[in-house]
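Omission of a single protein chain aside, the complex is shown with its protein chains in their original locations.
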Amino acid sequence: MLAAIGVGSLQELFERQIPEPVRLGRALELPPGESEQQVYEHLRALAARNVSAEEELSFLGAGMYDHYVPALIDMLTERSEFLTPYTPYQPEISQGGLQVMFEYQTAISELTALPVSNASVYEGPSAVAAAAYMAKLHNGGRRIVASAGLHPHTLQTLRTMAHGFGMEVVEVALCGDGSPAGARVTDPERWARAIGEGGEQVAAAIFAQPNFYGAVEDAAALSAAAKAAAATGPGAGGAGSGSPAHGFAPVVVCQVDPITLGVLAPPGECGVDVAVGEGQALGNRLDYGGPSFGLFAAREEYLRRMPGRIAGETVDVDGRRGFVLTLQTREQHIRREKATSNICTSQALNALAGVVYLSWLGRRGIVELGELLLARTHYARETLAALAGVEKLHDQPAVREFAVRVDADVAAVRRRCAAEGVNPGADLHALTGREQDRGGLLVAITERRTRAHIDRLAEVLGAAVAAERGARVAA
Amino acid sequence: MTETDATPLQRDAARTIFQKGAPGRRAFVCPDPGVGEVDVSRLLPERFRRREPPRLPEVSEPELVRHYVGISKRNFDLDSGFYPLGSCTMKHNPRLHERVAALPGNARLHPLQDGERAQGALELMWSLQGALAEIAGLPHVSLQPSAGSHGELAGVLLTRAFHEDRGEVRRKVLTPDTAHGTNPATVTMAGLEVVKLATDADGGVDLDDLRAKAEEDVACLMLTNPNTLGVFDRNILEIAEIVHGVGATLYYDGANLNAVMGLSRPGDMGFDIVHFNLHKSFTQPHGGGGPGSGPIAVSERIAPYLPVPVVARRTGGEGNGASGEPAFELDYGSGTVGSKTIGRMRGFHGNYGCFVRAYAYIRSLGGNGLTDASQTAVLNANYLLARLREHALAGGGRVGELLPAPYPRAEPSAQGGQLCMHEFVLSGGPMKRALGVKTLDLAKRLLDHGFHPPTVYFPLLVEEALMVEPTETETRETLDAFAEAIAAILEEAAKDPAVAQSAPYTTPVRRLDEVAAARQPVIRERLD
Partner (left out) sequence: MALASYPDDLLYHPEHDWARVEQDGQHATLGITWYAQDQLGEVVFFESPALGATLSKDEPYTEVESVKAVSDVVAPLSGEVVEVNAAVAENPHTINEDPYGAGWLVKVRLSDPSEREALLDAAAYRASLNGS
């Protein structure tokens, strides 16, 4: 081979191209390579030091959930034809992947009741940020009005990205904040006021459904209030030079939990313009936080500004139905600095798991699953609230997650529970940093948490709280 | 090889899952809630309830399996054949990685699990951080960004934060005209402006243009080295000096890292910020478009701004139950790293599933193995370049005359040929003029030969571009076969260009009407 190339040695290949001062000239300081078996044993030993939902009874949620993933999804996502190809830039030999994208887009559109969906973005919080950026491009606004009910990671991501986008984030408090028996839903007056005051500077108004505390928001009312506040707020119209008139309206964005959309009114029927969300619960593993996918769906008018990949239907020269990547001019590689986003990847493999999961659940299954979650969540909340030293943080309708407050140090309570092989949920204050969330636990329910599991949680949590209260009194 | 003799399975009319099944069929069987009689309508007020179920499919499990297995067969993939896409690094994806990623300790680990009970994961992340730092030659790493372009965005935001912290507002980012399309889009999303730099005759950054444009308003120069032409910019140290001289930062797009692992390090070249694509050099499978992962490594002066959390090692902690043993934890800027963080860019801490695979790869190869990988990648690219250049055509002449490599113009090998790094770019201009066959047609005809074509029409600098990256996991026989196929297509085109112009013929569908798809987009199944 070297002869064909015309060099005397492998060294020469590099010496002729890499200037001496930047040649490393030593071995990389990394352990030597190992056989497959050795690597496997090493990775297995590392994994054994993790306590997963396999080893403990876990009620952790807060954005990612331990649902049951059917074995057929593992089989499909490991198939060479889905696992190893690149983005489908040569559609003639990528119809499998393109059709999956098209089916996924259909499924998400159905789920959200919004007509257009892309083929997925990275994950939840960055999807929300992408929606805010799209809103800015759409209406020129610079302000994001965001409910405090959004996931803390979403709020943080919005702030980080807003700085780059040249936007600011205004957070709207929840009802009853400051009071222990607070309602924990977006305060409608503050919401309307924040949007009205911002006038045509408000690019987007964003809330979560259900919100971070598991509470069901009145999505239709929030959307309507956002539009109404805008209509009566300072200024309207204000199209820039040469751009189409929009008449001022903030883009209403809702971060959804897709597994709840079998029972909750979908965003498209609540006046929402753009629905985004974390897709992990749909057929994807926990994987310590990623990879997963973000869903992104919207009203028709946003089609040409939507970030991410989109698959479209067409025909070939012989009239066969086929699929292609379409509207690619929105994407990074053609519009370059005018792109509506810089995203190169869709989370294709994770979205495949998502659409297979939704098809596996089916039309009835997603409703039945939602009703099961409602029932068990209710049971869990009532059962825990009946324990001494445990009270509900809010009493809003909840579909699959809720918050309680314990009358004891949460970290200590959680440690006691861990010793019994139970993870009672997330430390709320550690996540939100809000004073009124001190003592809070965020408890998530999936179909894998049976009544017996919930009873066990109650038993262990009750004992832990009692022990901590006892220790406090004794001290 | 012209006619429609693909198997009937592949040629079935495309029917989506929404067109299959029948009312009442099901795959999922819902467990009994088991919490007694519950009136669900009391739990959720009417006005919050969904009235009509979403029109998801109603299929049985066997139907579901047949459907998706069936459409998988309409995909070409890396496990099935050669995939020389430039700057994509389509190298073999070892299945060991799937096995270790699927271990329950990884797959069913919740991201909010307490640190003491996730020490395996944290140690893995910490070790990966260290390995990437060693490969990059930069000390501090964040694994958070979700993909290469996300890592790029992080890099530009970091640069902005760095300058703002010094009370400076710098608006411009320099990027060569050979840059990947992501770079300009990223810069705009970070609130800065793109200024393009010319490429010189050797394929590197035009130093005069750089000197003219490098001034106090420049925040950053974004480069990849080697670049998308496969050229290692020999002036890199001088470039770094010019850029640092005006107080700007130097950002490395790691898309082409496969050329230089263990041979040259971006940190040593003078870069301040490097992003990695774990789905390129580190074998995270591409998955048909994703997921990926885009960690970043930075120099000491940029470290304070890194997105948090990062993974830190504490000695003398309580980890693993034995005092004095190192413990690993998520760190939110307690030390210098992340002390002035730009914040979060996503939920939780990054694509851990990708970390597992990349880490397994690095353990498998070790330092010497990674260096071998890069050396072999460069060897393979040069071999293929030489083969293509020299391959004789039946009607006379050589492939290299119709598909020349315009860069680099200098650096001849002993035979007067050219050298490249891990990839090279050919121009289909001469072919188009001589035979009436464009790069697009060549690519489509390659599909009939069972190869995935190289990247087409990028970089924009080269007319009718064809960007080829073979990677190190291809055999010499495959490279020879690819060169043969190119020659065969050119010979065929010389006799009858119409064949390539209407290719492909043997794929599940033939050329598709992309104009119609863009003009009247239909992006979901109609269900009415």
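Things worth noting here:
Note that the chains take the letters A and B in the order they are written out, and that residue 1 is the start of every chain.
Everything that follows uses one rule, which is that contacts are C-beta pairs under 8 Å (C-beta built on N, C-alpha and C of every residue); 3 or more make two chains touch, one makes a residue touch a chain.
Just so we're clear, the structure is a prediction, and the values are computed from it rather than from any experiment.
Across A:R44, A:R193, A:K227 or A:R304, the single residue that touches the chain missing here is A:R304.
Touching the omitted chain from chain B are residues 514-515, 518-519.
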